[in-house]
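The structure is given below, and queries will be raised subsequently.
Of the protein chains in this complex, one is absent; all others appear in place.
Letters are used for the chains, namely A, B and C, taken in the order the chains are written, and counting of residues starts over at 1 for each.
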Amino acid sequence: MSNTFGTIFRITTFGESHGVGIGVTIDGCPAGLAVDVADIQAALDRRRPGQSDLTTPRKEADQVEVLSGLFGGMTTGTPIGLLIRNQDQASHDYSHIEHAYRPSHADYTYDQKYGRRDYRGGGRSSARETAARVAAGVVAQKLLAHYGIEVASYVSQVGAVAVPVGYEELDLSLIDSNPVRCPHPETAERMAALIRQTRDRHDTVGGIVTGVVRHVPAGLGEPVFDKLHAELGKAMLSINAVKGFEYGSGFAGTLLFGSEHNDQFYTDEAGEVRTRTNHSGGIQGGISNGQDIYFRVAFKPVATILQPQQTINDQGEEISLAGKGRHDPCVLPRAVPIVDAMTNLVLADMILRARANKV
Amino acid sequence: MSNTFGTIFRITTFGESHGVGIGVTIDGCPAGLAVDVADIQAALDRRRPGQSDLTTPRKEADQVEVLSGLFGGMTTGTPIGLLIRNQDQASHDYSHIEHAYRPSHADYTYDQKYGRRDYRGGGRSSARETAARVAAGVVAQKLLAHYGIEVASYVSQVGAVAVPVGYEELDLSLIDSNPVRCPHPETAERMAALIRQTRDRHDTVGGIVTGVVRHVPAGLGEPVFDKLHAELGKAMLSINAVKGFEYGSGFAGTLLFGSEHNDQFYTDEAGEVRTRTNHSGGIQGGISNGQDIYFRVAFKPVATILQPQQTINDQGEEISLAGKGRHDPCVLPRAVPIVDAMTNLVLADMILRARANKV
Amino acid sequence: MSNTFGTIFRITTFGESHGVGIGVTIDGCPAGLAVDVADIQAALDRRRPGQSDLTTPRKEADQVEVLSGLFGGMTTGTPIGLLIRNQDQASHDYSHIEHAYRPSHADYTYDQKYGRRDYRGGGRSSARETAARVAAGVVAQKLLAHYGIEVASYVSQVGAVAVPVGYEELDLSLIDSNPVRCPHPETAERMAALIRQTRDRHDTVGGIVTGVVRHVPAGLGEPVFDKLHAELGKAMLSINAVKGFEYGSGFAGTLLFGSEHNDQFYTDEAGEVRTRTNHSGGIQGGISNGQDIYFRVAFKPVATILQPQQTINDQGEEISLAGKGRHDPCVLPRAVPIVDAMTNLVLADMILRARANKV
Partner (left out) sequence: MSNTFGTIFRITTFGESHGVGIGVTIDGCPAGLAVDVADIQAALDRRRPGQSDLTTPRKEADQVEVLSGLFGGMTTGTPIGLLIRNQDQASHDYSHIEHAYRPSHADYTYDQKYGRRDYRGGGRSSARETAARVAAGVVAQKLLAHYGIEVASYVSQVGAVAVPVGYEELDLSLIDSNPVRCPHPETAERMAALIRQTRDRHDTVGGIVTGVVRHVPAGLGEPVFDKLHAELGKAMLSINAVKGFEYGSGFAGTLLFGSEHNDQFYTDEAGEVRTRTNHSGGIQGGISNGQDIYFRVAFKPVATILQPQQTINDQGEEISLAGKGRHDPCVLPRAVPIVDAMTNLVLADMILRARANKV
């Protein structure tokens, strides 16, 4: 029950990191959207390992195969099946982790929940599962584009190195101008330096991704439980390594008084309703108000480190364990397309839900 | 579609702040749980306005009526219907807000979404809806109690006044020893003073509620989308005025390196698997690991302030508007039972989901 | 999980036959539909006991109370709560059935499933639950009316007495012209005579309700699992005492060859696509084709008979048991508004689902 996301625009992902492959079915996508497979591939390439010296040098082609749902380059309204085969999945040796419970990984909890697990490289708990989300997010994005909605995410903090200004002062077209995916070039360089230092110390570092959605029509989102920001929050918290979510004024808003925090409405020259400030983050009562939506997502440092750590095995015996192979010292740059994808998926679903509630 | 929460233990709430009443149906609750209506009433009394001089002096009895699902004091497995009638709902004058879009309220977005709204006191967007959640949460709590799980929440910050220590250094039995619901007595007094000053200035103030869940068995939570912390996050973000959620190390965890952040496993003298630190907040890969779960929920200052503010009406014309009547200067004390309720609901659902996935 | 019906236009019912009352919440209904409470009451009056000498003389007022979701006589998009209180529920003596397992009732199976039950008059398994569906069906009907869709059901068979012609040869405005709800007056009289004879023998009799939906736009229904007729079938089979469902040619269609059964398309003078025959029952591949939808629903004879029957008690001991009180000798006349309601609910949901799947 846990492998499906969305109410009307629904995706179901499947696959393990070192099995045959990772895949997704998209159900509920309207017919008549043009989807170019090259766009899906481009998004996967943004998430793929081995893009720069800041990410794992592990090479995975992550080639997408369309199994169903597209005909003549268009969605048909039937489920879209996408498959990304794993490469070389049989060739590695996992004996060092078969019985080990890696610190801050899901080995122990999967064993407790299921009584067994595919221990090869994390199996289903691996962040490789997010490749399927990224692929599906591209289809969702086509629906958003139809409505003019634009989604952009970027790395706003790595460790203690943070972008000093808000999103509205940045040129978001610069996000992919550097391998960190930070549109503030000087900060991007400092972030890159921190990531390299961390990698050389065989350590890992966390950070924050900021998401921005512009040109959102007012009226998206459901009241009560499925508030737009509640669905965004769940979407982000479902990404591997995420520890927190805030939108609009977020945790900092708790320090303001109501008279400071309230966003006053006005009508601009074009006759559009706007707010003078945007502490609400574009969402009021769980429903978009037409202003920019923005939010921040906290990622912990990657759990796999190339240093020995104390832990236990599945017999409860203490062991020492060090990560092997090629891992990311910092997931933030590769997390950006995943945040984009989840944002696209939430909004696509909300667009269709809004459609469903009109006479 | 948005008024239901939960997958197996499911609640559906209904009702407006100034209509006939607020209610809830609980579907999927197992048969055979003893539920004392007095316990439901006690929880509602914790949420009720007018409890102390820190909350709105508005008096509402919030008397619960059981409509179905209990027989002989026990759940029967059939849906439990609960109704809390509103009082005096017809007697007030709402003409000053009928056409106004109150700043940082949901008036404008409801109109945009639905083309109409019940404008009396916020209608469905009012936090009064959470009374239904609190009532349902008591039934969920009975299921948790069956498994020995304990939920407790408290006010850990009001404005800039914060409890200086972590939850593990507090005596959580003191939560209800003061009207702020902060188990750190000195801080509680400072919080109370801040709330009174704010009230006297006709302003409002936000803050943070910390939630703690103890004695959770390992194995609760679903991988991928419905991770335990993702469901908790959505639950909290669905509460009125919430702007952020973090669990375990949260946003602060982004400042740590992996070698600092990882929680090392060990086996204690009793043979139980434990971790030396708990940055994971009791959840790894979305599944409980048996350690304490803890999280923080950010609440913005209440939007209704008893000062004039600039805004517009539904014709787009600028108007000045001041809150009338009796409102909370700070929702935090009354938010505690709501956070408890949503935590109970998430965990009850996860217990049943875990049961459903065993042969 | 079993008390909710529908995907977008969703109802959740609650309540037992002899508890406080029966109720329903309707979630997902669009805003802006005019709903007159008198229309809900009129539908309940059609289902109510004591309408004629053909039904139980038991008197129940079945007065509906609107708890939420309507404002100024219009739906607001928020959940509509409806409550029908039971009368005199405390005054009866149920000691003769408290420990008995009535033949062909749900006493035994509820005990096996839940380990307990509300034994007063069937509790949740009573057909009284359908009052809530009838109330909700009126709201659904308002949505159908917006699209011009017309639903009508009638009693087409009682025991072996059957209407000798198809629905297309009947004047469906005559359905309520007699207490049997059969629009073929001569047959209605024969049915009424059979019901009276059966009642006088302290026995019960079953029959068939035929449902018809006219002016359905092409394109409603989902392919694969949620075919329009599959949802109609589930809806009908969920009504108490229903044993079978067929649509279009139904079971009789198995006797035809493909060359006889296929419905040939043509374009009529108005340029509308039509079929020369309608063995398809207005649905092809699970999706409406614009022709009339028609189906038949089989009801078994009522299980409660005023004669002694052999059965067992909850200790497995053989006992003799006879029905007491006032029961229906034939449910068919009162089943008509229930079939109407479920048809309305299925189509309302399909209308909204169709809306959700357009760009």
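Note that a contact is a pair of C-beta atoms (placed from the backbone, for glycine too) under 8 Å apart; a residue touches a chain by one contact, two chains touch by 3 or more.
Remember, predicted model here, so these are calculated numbers, not experimental data.
S.K.: Please provide the labels of all shown chains that the missing chain touches.
M.R.: Output: missing chain touches A, B, C.
S.K.: Which is it among C:Gly73, C:Gly148, C:Gly166 or C:Pro223 that touches the chain not included here?
M.R.: Within the whole complex, the residue contacting the unshown chain is C:Pro223.
S.K.: Of the residues B:Ile8, B:Ala140 or B:Ile312, I need the one that contacts the missing chain.
M.R.: Considering all chains, including the one not shown, the answer is B:Ile8.
S.K.: Considering the whole complex, which of A:Thr76, A:Gln264, A:Thr277 or A:Asn313 touches the chain not shown?
M.R.: In the complete complex, the chain left out is touched by residue A:Thr76.
S.K.: Quick one: say which of C:Ser52, C:Ser177 or C:Ser238 touches the chain that got left out.
M.R.: C:Ser238
S.K.: Tell me, which residues in chain A touch the chain that this view leaves out?
M.R.: Within chain A, the residues touching the omitted chain are 1-4, 8, 10, 12-16, 19-23, 25, 27-28, 31-32, 65-69, 71, 74, 76-81, 83, 113-118, 123-124.
S.K.: Residue-wise, where is chain B in contact with the chain that is not depicted?
M.R.: 8, 28, 30-33, 77-78, 143, 146, 223, 352-353, 355-359
S.K.: Footprint of the hidden chain on chain C, which residues?
M.R.: Given the touch definition above, chain C has residues 1-5, 7, 13, 101, 103-106, 108-110, 112-113, 124-125, 129, 157, 159-160, 198, 201, 203-208, 218-227, 229-231, 233-235, 237-238, 243-251, 253-267, 271, 273, 275, 279-281, 283-290, 296, 298-305, 307, 309-312, 316-318, 353-354, 356-357 touching the missing chain.
The working rule: only the chains that are shown with their structure count from here on.
S.K.: If more than half of the interface residue numbers appear on both sides, call it same; otherwise different. Which is it for chain A and chain C?
M.R.: Homomeric contact, same residues on both sides for the most part.
S.K.: If chain A and chain B share one sequence, what is the angle of the rotation that overlays their CA atoms, in steps of 5 degrees?
M.R.: 180
S.K.: If you average the C-alpha positions per chain, which one ends up nearest the average over all of them?
M.R.: B
S.K.: Suppose chain centres are the mean of their C-alpha atoms. Which chain sits farthest from chain B?
M.R.: C
S.K.: Can you check how far apart chain A and chain B are, centre to centre, with Cα atoms defining each centre and the answer in Å?
M.R.: So the centroids are 26 Å from each other.
S.K.: What whole-number Å value describes the gap between the mean CA coordinates of chain A and chain C?
M.R.: The separation of the two C-alpha centroids amounts to 46 Å.
S.K.: Residues of chain C that contact two or more other chains, please.
M.R.: 8, 28, 31-32, 77-78
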